[in-house]
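What follows is a short report on a single structure.
A protein chain is absent from this complex, but the other protein chains hold their places.
Let's turn to subunit A:
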Amino acid sequence: MVLVLALGDLHIPHRAPDLPAKFKSMLVPGKIQHIICTGNLCIKQEVHDYLKSLCPDMHVTRGEYDEDARYPETKTLTIGQFKLGLCHGHQVIPWGDLDSLAMLQRQLDVDILVTGHTHQFKAYKHEGGVVINPGSATGAYSSITYDVNPSFVLMDIDGLRVVVYVYELIDGEVKVDKIDFKKTATAHSAH
């Protein structure tokens, strides 16, 4: 069982002062094995270093407001039986369009694609795999989505199965939901 934290679009300090206190108290160092961040932290020192303190294996891709311009546009990594792809999402037009994201997924050749930019949590399955948007961890303003609730995603990867937990802060309370995905063993040829 491998825990992967997926979050992004914090927009600190442009659009939000900090992570919600309730999230901060849940995110404790040592419990998570990997962190993948879709981008738009924005400030390196505070946010990047804070996330790194939760888990040293942290991956970030570049959002259009990120202070550190050296983050890569896309990133792929393998965790257990799954190949994960990471991209902020402002590069994929139309923004939030499932089919266009599916093309990126095919291009990166990954089972799970994690993108952000719309600040709206999404997790759906299509033939190529799973596309996840962890939303905005701070509930930051978005021109695309109205009424953004702070949210982040925790993936539990176990063999051929991944359970996606989404944590959303609604009216001051943290609500959790989960979605199950199973990877079919015959899905991809060996690489």
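What we mean here is this: a contact is a pair of C-beta atoms (placed from the backbone, for glycine too) under 8 Å apart; a residue touches a chain by one contact, two chains touch by 3 or more; residues count from 1.
Simple rule for what comes next: contacts and distances are computed from a predicted model.
One chain of this complex is left out of the view, and of "Large ribosomal subunit protein uL1", "MKS transition zone complex subunit 1", "Vacuolar protein sorting-associated protein 35" or "AP-2 complex subunit alpha", the protein name its UniProt record gives is "Vacuolar protein sorting-associated protein 35". The chain not shown here is touched by just one of A:H90, A:H119 or A:K183, and that residue is A:H90. As for the chain not pictured, it touches subunit A at residues 12-18, 21, 43, 45-46, 64-65, 90-91, 93-95, 97, 99-100, 102-103, 106-107, 109, 127-128, 140-141, 143-144, 146, 189, 191.
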